[in-house]
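We show some of the complex, not the whole, and keep each chain where it was.
Lettered A, B, C and D in written order, each chain numbered from 1.
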Amino acid sequence: EPGPIDLSRYGGRSGIPTFAGAPIALTPEDLIAGDVDVAIVGAPLNMGSGWRGAQHGPLALRLIGRVGGNDQYTQISPSRELNIVDYGDIAIDQDSTERSMQHVREIVREIAETGAVPFIVGGDHSLEYPNVAALVDVYGEDNLSVIHFDAHYDVGRDRAHFIDHGQPIYRLLADGHIKGGDYIQVGLRSGSPSESGYKWMREQGFKYHSMAEVERYGWDYVLERILSEAKADGRKLHISFDVDVLDPSYIAGTGTPVSGGLTPREAIPIIRKLCAQQEVVGFDIVEIAPEIDPTYVTNLHSAAIVQACLIGVSMRK
Amino acid sequence: EPGPIDLSRYGGRSGIPTFAGAPIALTPEDLIAGDVDVAIVGAPLNMGSGWRGAQHGPLALRLIGRVGGNDQYTQISPSRELNIVDYGDIAIDQDSTERSMQHVREIVREIAETGAVPFIVGGDHSLEYPNVAALVDVYGEDNLSVIHFDAHYDVGRDRAHFIDHGQPIYRLLADGHIKGGDYIQVGLRSGSPSESGYKWMREQGFKYHSMAEVERYGWDYVLERILSEAKADGRKLHISFDVDVLDPSYIAGTGTPVSGGLTPREAIPIIRKLCAQQEVVGFDIVEIAPEIDPTYVTNLHSAAIVQACLIGVSMRK
Amino acid sequence: EPGPIDLSRYGGRSGIPTFAGAPIALTPEDLIAGDVDVAIVGAPLNMGSGWRGAQHGPLALRLIGRVGGNDQYTQISPSRELNIVDYGDIAIDQDSTERSMQHVREIVREIAETGAVPFIVGGDHSLEYPNVAALVDVYGEDNLSVIHFDAHYDVGRDRAHFIDHGQPIYRLLADGHIKGGDYIQVGLRSGSPSESGYKWMREQGFKYHSMAEVERYGWDYVLERILSEAKADGRKLHISFDVDVLDPSYIAGTGTPVSGGLTPREAIPIIRKLCAQQEVVGFDIVEIAPEIDPTYVTNLHSAAIVQACLIGVSMRK
Amino acid sequence: EPGPIDLSRYGGRSGIPTFAGAPIALTPEDLIAGDVDVAIVGAPLNMGSGWRGAQHGPLALRLIGRVGGNDQYTQISPSRELNIVDYGDIAIDQDSTERSMQHVREIVREIAETGAVPFIVGGDHSLEYPNVAALVDVYGEDNLSVIHFDAHYDVGRDRAHFIDHGQPIYRLLADGHIKGGDYIQVGLRSGSPSESGYKWMREQGFKYHSMAEVERYGWDYVLERILSEAKADGRKLHISFDVDVLDPSYIAGTGTPVSGGLTPREAIPIIRKLCAQQEVVGFDIVEIAPEIDPTYVTNLHSAAIVQACLIGVSMRK
């Protein structure tokens, strides 16, 4: 009979690592039977062309544990407030990003259709494409905003392939799933976009907050602007969090790092506030490449970001 | 209804790491319902006083994967020949080895009572005490031999505590579970035993093969002697494999390493041969401390040792 | 004849690493004969159940060197202002925290009785129990305040053992050595305390400053509040500094890290100011687990914390 | 005017790392003008699905240096006996192995057509496909033998894609470039081939020497058999050396390691002997993934393998 499978012995964990120490679900029926609020699912896609290793991101987050426990600030334990499950990993064709897209979209959609919020743990950032497309499938066009945290703008318009980790947003726009005006980008500081790229983005209606803006006005000011912009449209929200939005000092384990990024003490609160302020219907964290960081620091901060959103979601219950 | 729980999606692994990629069982009823041949169970005990970290041994072996697949030499796939399960981890009191002993013994016994062979993944070497005691509980005195692979003899007789990682064999003898004559030790080369220690061991009937013997006569000769001695009594067999029997060049991830140990190409065949030659009713691999080795080499060789025994066990089917 | 033993050759260090490059003392008579101001002593206790390794903390600080030299800000060289010694390591029973407590307390007391300030280098945080108890033995009840820097509150009230690294403060209160009102906690951000825990702490009179407070009001504000509170009672002071109060980005080498902690540029000044503002009669730095950090960064910041307090102590001379 | 470009200053290296410290050539005209014997070329292809990172293999070998210097055994300096150049890297489409194949084949062919021996530094093992195809383009069918050193047989017959790192040999046969009987495989020990795989290989005429054979008969015996078999047909030879034929203890930096492999002292002499015994017209070394090995050991042994072949080639001059 369907429902989440509890792997714990003695009422605690039994050594088999799952996201948030949660029970496991493998089918939509399990989600429905378990009245699941959040289904965390791995998508070990690894086709980025930098220092690869993003395929082990899901494993890293299963191992680190710390995402469902009590939060000092809010005195909320997501694991107690929410029905959370580990929905396993999505099958990936590691030899073709393009072939992986449709199946990721199907799984994310089947989660969302049950009313659960999919938390996708990547994997590289090409995942933003099927994740957002799936949510639009379920919630309809013009009902979704996306906040994209990233050192890179990921709107590459002249790429050799249909999809790769540098163009998910462009592909979403080109395929008509979403509009530039539905997007807020935060933390941009890589070589791109160029001036013409920025021009195109402005024409498309993108809102963005680069690290240049943070250097000039300070994070507190930028934080408030982002919260206001996000609140203004009041729509359902997807957050796509590329861990390289953080400075490589904090996230050494990622494939295309850029100096000059956010600190954890800047990133954690904004995620918690966004997830508490608005109805989050999807969340992805991508580009965790744990083997590049010989310490556990990358995994720890990544988990804190996931937990921050879980806390926010819990606060709305 | 009882039985192993299959976590695979698409007929393959779904991202949740288990020993040998096997289904999960959490109760003896699961083992019986699944007609389980081998139950691999973690025992993350970590009280050794060297460079600690043995508590992560079970996780390391769940992650490395490679233990149930096809073997070139024998053309046997243990996962196909045997019903293998991941029996989860045993609860450990990390603040007291002594308090952990009884519960480990209970779980190992409950596995063995179903007829399944417990493969215990440590954790430190104090586990040899409850493992062997549990097997004697099930199979009776005088029906079990033990082969102890280790750089250390683990027969400390004057320790401050009832049990620790340096005295499991002494404790087994002192408590009357087994006799010195039931033991073969392989790979000894640490500071102990002293001359008086060796004298006592000979009085107790221990058989042993130190690295000094290997230096003098070569491994091929020693290998044959061990196989002959093991075969001679024809009894049921428990193998206790401390990974530090291997040279630290191959197993950097262990807490009390000693220079001058075996190579993987010496250790893997002897384990396969022993497990094929005799009826193995228990197997433990201990002192894997993965975080001390910044590569995956320790985990890989450890998995190869476990697989070697699974192949041997399969060959008898 | 008693007195510190100088191991230097050529008037400099001779290769044998000691705390602060200081002479060695092994008995209270040595401390008295040398008119010693500060005795730095190692307590390599390692029973925490996270990623262990705290037993090598004393070694790490002996090796890193950089404590005792000139400070730019104050133009003070602690090694010149103070008679500092390395008091060696305290014997620890690595198989039982409980059995280690009494002996640590004896050694800390024998240092304090000579008038020297014990600087205890851990080892895990269960050390706070014997350290504070010993100081109360010497200075009497109601004469001591403690400032506890830590990501964790360490007031666990329902633990399986008499003492472990999660409950030293509770044990101190339960045994009547000190009161909740004698405590200021700084940097709390782990899962505990829960709401009921906070309620209990407030009932006991604890003062505390969580990272939630820092997020809301900023560090400058919190810093001033802590200095004021500490100054208000004007009593002798013990500082217990768990390095995990710093963010894991700065202190990767610790066993129970929590994202979102202090930076070195926040922590170093507050320690210097506290040690200059009040009469420090004890200082401990705990949970340094150097092997978890493949760089020297953990050790370097840890040494800077110790030096900051030595500078403060020097400023009062 | 064409010809190798010497980047050295002061007659030595000037800091810009090239293969073997050699001059650079970028066109076939450069090779002809320089009467080049050996052109070392990088092919940073990285589509294997294990622990990736093979794309940095060419860089690793440029950095390690040690491949053209004097050899003690033979008193030969390849850099003195041979005109060696660094031919730069071949452009790779990191999002599609299939699309990269044709261009690699073109570049290898353009090298071979000048009479120079291409030494290809991978990159993953799918490179064996274009490398061998290019040599057949130049030297004609039935004029080439290949010795494949690898833990894996790389004859996958039922793969989802046209080409990947597990099937280059199958693809070569399927496309009619070469026959099974032209192949000698050395060091096999992974899960594959299964019994049916071996049967198929025997039907195709493959010669192979697994580690099971080495376990049974010893390396000296197997070494002689390989040399005899290779000598028997007397044809031009391509060597495809996957570094995972070595045990992971020696080559931690590779993506699909298997326990129980060759040692450097077994592998280096056989390569030197093969390259001296027969006319080598192509050589590739693949699956070096330097970032997985935190030491330089992987790179050092890889360089020693390249040098061993250069020495052999020099001995025939």
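Please note the rule applied: a contact is a pair of C-beta atoms (placed from the backbone, for glycine too) under 8 Å apart; a residue touches a chain by one contact, two chains touch by 3 or more.
None of the values given here were measured: they were computed from a predicted structure.
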Homomeric assembly size (copies in this file), of which only 4 appear in place: 6
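Heads up, the rule we're going with is that only the chains that are shown with their structure count from here on.
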Third chains touching both chain D and chain C: A, B
Between chain B and its twin chain D, rotation from the CA superposition, multiple of 5 degrees: 120
Rounded Å distance between chain A and chain D, as computed from the means of their C-alpha atoms: 41
Where chain A touches two or more other chains, by residue: 294
Inter-chain touch pairs (all): A-B, A-C, A-D, B-C, B-D
Of all residues in chain A, those that touch chain B in their complex: 5, 7, 9-10, 12-18, 24, 26, 42, 44, 58-59, 62-63, 86, 88-89, 91, 294
Interfacial residue positions of chain B with respect to chain D in the complex: 66, 69-73, 75, 77, 249-250, 264-265, 268-269, 294-297, 300-301, 303-304
Residues of chain B that touch chain C when the two form their complex: 46-47, 49, 51-53, 55, 93-97, 160-161, 164, 291-292, 294
